[in-house]
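In this view, the complex is presented without one of its protein chains, the others remaining in place.
Moving on to subunit A:
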């Protein structure tokens, strides 16, 4: 909820008449990077969209239809729809080296932490 309030995406609506799901996520911070694991079952790999705008990481995907031809739905526990979630990354990360791997319906993002700039020593001239 807090993620949505910050970037204001809660007020925006989708043009497609499809529900928007918030994928469950695991976030693990290691010494060198931030690992995010998102469950996006049935997502179309082409529709996966991961963007980092300043500090806001946004993940969006659309699930491909799972409708089998010639069959009628008898019992439904899940629906096709869109996946959307955004996070505010508090750590400085190296945006150029972010890796995203999609496998078996799980999106795995590795955000390497930015190496802190070496402390600059400023010589003071005595005038």
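Rule of thumb we're sticking to: a residue touches a chain if its C-beta (ideal position, glycine included) is under 8 Å from a C-beta of that chain, and two chains touch if they have at least 3 such contacts; residues count from 1.
Note that in this section contacts and distances are computed from a predicted model.
Its UniProt record calls the unshown chain "HSP20 family protein", which is the correct pick from "Multisubunit sodium/proton antiporter, MrpE subunit", "Carbohydrate ABC transporter substrate-binding protein, CUT1 family", "Sel1 repeat family protein" or "HSP20 family protein".
Only one of the listed residues, A:18, A:64 or A:88, touches the absent chain: A:64. Although one chain is not drawn, its touching partners on subunit A can still be listed: residues 24-31, 35, 37, 39-45, 64, 66-68, 70-78, 102, 104-106.
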